[in-house]
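Omission of a single protein chain aside, the complex is shown with its protein chains in their original locations.
Going in written order, the chains are labelled A and B, and every chain counts its residues from 1.
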Amino acid sequence: MLLAACGCANDSGGGVSSVRMAAIRSHGQLICGVDGQVSGFSSVAADGRYQGFDVDVCRAVAAALLGSGNKVDFRNVTATQRFPAVASGEIDLLSRNSTVTLGRDAPGGNAMSFAPVVFHDGAGVMVPLASGITSLAGLGGKPICLLSGATTEQALTDGLRRLNRRYVPLKFSTIDEMFGAYQQGRCAAVSIDRSALAAQRTTFAVPAAHLILPEVLSKEPLAPATIESDPAWADAVRWIVYALFEAEEQGITQANVAAKLAEAKANPKLAERRQSDQCRRQLRRDLSP
Amino acid sequence: MGTPSFPAKRLPVAALLPLKRLRAQLAPTVADGLLSLGLLALIAWAAVQLGGWAIGRADWAVLQLNSMLLLVGRYPLAEQWRLWLLGALLAAQAGLSWGLLRAWPRADRREQGQLWPRHDRIAAVLITLLALLLPAALGLAGALQGRWWLLAAVLLALRWAAGRWGPGLHRRTLKLLGLLWPLLYLLGFWLIGGGLGLAAVAPGEWGGLLLTLVMASFAMALSFPLGVLLALGRRSNLPLLRWGSVAYIEFIRGAPLITLLFIGQNILGFLLPASISPDRVWRAAWVLTLFAAAYLAEAVRSGLAAVPRGQLEAARSLGLNQAQALVTVVIPQALRVALPTMVGQFIALVQDTTLLSLIGLLDLLGMARGIMANPEFLGHSSELYLVLAVLYWSCCAALGLGSRALERRLDPRSLAGRP
Partner (left out) sequence: MNGTPWWRDRRVLPWLLQAVVGLAVLVLVALLMTNLVRNLSAAGLLLSWRWLGQPAGFDLSETLLPFNASMPYGRALLAGLLNTLRVIVIALLGSSLLGALVGMAAFSRNGLLRGLARVYVEVVRNVPLLLQLLFWYFLVFLALPDGRAALQLPGLVLAKSGLYLAGFAGGSWQGPQLLNGSWQAPLQLSVEFGALLTGLITYIGAFIAEVVRGGIASVPRGQWEAAGSLGLHGVATLRHIVLPQALRVIVPGLTNQYISLAKASSLALACGFTDLYSVAETTLNQTGRAVEVVLVLLAAYLAIDLLISAAMNGLNRLVQVRER
């Protein structure tokens, strides 16, 4: 796991007042909302520890803020609960493979404050190989299993509408039940982010018997989110995420961070250059679509 | 369907020969005989199917591998001794209460003085068999099997001891023993949740049957006083109290539980200041409590309506004030009348805990749904459904049986037989 050990992360905490950050510090724990059921992103290992990509983001923020990646209180939130949980202040940070959309960002919608995108996903469709369906057009009029309220639902509706096809949506409130119905043959296809499709397929008895269709229905940029009313807290999360990018690029890990720091101290010019390089790159990333 | 008749008018079948008795029961007329044959065939078919499945196709590995997950969820392994200790204490207390109930003369003359009536013998044998066979059949580890035997042994030993020496106890000692239940309740929460010297286990880590029982018992214990207060409020002469209670009760009873749980999970955060953010488990527990209180209030109200007004007046004329008269005279009578309805609500409450799985909590059903989603166990959900149905059924049926036993004991006509 990467640790945020970068100067950028500390800049935001000091001078600016943030209710949320003060609360996290006094509480001694970061309350992080995760899905908890998507392998690869967040799941619970047999020993009860949370693991996965989304979980690591939580741990990195806790490490930067509280000095330890273990000072996280993970809470499972469902797709419906996630944004109200942030907006009402129940969780400090949402790291739950959530797509950035205008409606979710804008005030009057879900009004989230999104951190930089950490994963570029896209909505996809999976079908049983035996069905003989090889493209989206073959799904016209067929029942498709969906996750209620996920962005993939809109993407699929739009994708099929472009082809002048309609379909029968069968909505489930959890990923488990959606894939359960799919595996029992209730629907001709199942649709969700392609990463989740791929992860779920590996757990099937015969993964090769299922085909993820080539069409990518949408761009699904996934990002952590925080409450809109606390910009200083949002800044802190944003720069911690940038620090993670940077550390990965420069190969800084928990094991070698001390050595890298010593090297930078010994050669201040190099450190300065790196710092400015880093901020330029971040700016570029910020502006890129 | 068979010809209807009033049950009490049935033939005095007990006197007839077995064959004739069978005939009177199954085929009083030709049409009834045909119906019986059809039903028998149906039952036989279902039994063969179920038996064939249970012995042949069912794979109980899903239970063997997940037994602790279903029982306690993600409760830390290092702290599970606390739950076993609590289990042992509960078994001891249950055995003690059971034995004392039998040791003290019962209204029911038939069973008076008999320490091991037939029902109790059957129950004891069943408990022994279950404790010996079920863990073995599931192939649990030796240490786990031993713990189950120990629990059963503690229960039966105390049942025996209390039955043996119970009659010699002083009445005041008995009253003190009754106080053990609330004490054990508080102790249970401490053992489960930790704190005060024990490592804290966050509610998010309780799961499975443990969470179901904690939620149900928490809601039962707290909704009861709330329900009584609401019922009194609804019958109060004070307009503000009356209308307040009516509004609350009707609002809660008009909404499906799932929307109330939804409010507790998604809206409550907006209502509270940012510094207070109770855990979602506790929020759900309070929603269940407030929900059950409204229904209990209606049950208690029907009980209050059945107590004649003269009771209150007589109590007042004896010099008791309003509160004393209510607490010592009216409410006990009302609760006795309301007991069956109240237990019905408690049974509904146990069933309602399954809705927690819809808001992402891992109660018994939520845990089972998670396990069923595990591709390793795909196609073996029938076994899980069956076990869950049996577990919930036992909890609810036990409540129903207990309430009927309590009803008999509290029946005023039977009080005459007591010392």
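Definition applied: a residue touches a chain if its C-beta (ideal position, glycine included) is under 8 Å from a C-beta of that chain, and two chains touch if they have at least 3 such contacts.
Just so we're clear, the structure is a prediction, and the values are computed from it rather than from any experiment.
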Just checking the interface: what residues of chain B touch the absent partner chain?
1-10, 25-29, 32, 35-36, 39-40, 43, 237-241, 244, 251, 253-259, 262-263, 266-267, 269-274, 347, 350-352, 354-355, 357-358, 365, 369, 372, 381-382, 385, 388-389, 392-393, 396-397, 400
Considering the whole complex rather than only what is displayed, give the residues of chain A touching the chain that is not shown.
79-80, 83-84, 87-89, 103-104, 107-111, 143, 148-150, 153-154, 157-158, 161, 166-173, 177, 180-181, 184-186, 227-229
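One rule holds in what follows: only the chains that are shown with their structure count from here on.
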Between chain A and chain B, what is the gap in Å from one C-alpha centre to the other?
42
Can you tell me which positions in chain A touch chain B when the two form their complex?
19, 23, 31, 37, 44, 47-48, 73-78, 80-81, 84-85, 87-90, 173-177, 179-180, 183, 203-205
For a test of understanding, state which residues of chain B touch chain A in their complex under the given definition.
74, 76-77, 202, 204-205, 265-270, 274-275, 277, 280, 358-360, 369-370, 372-373, 375, 378
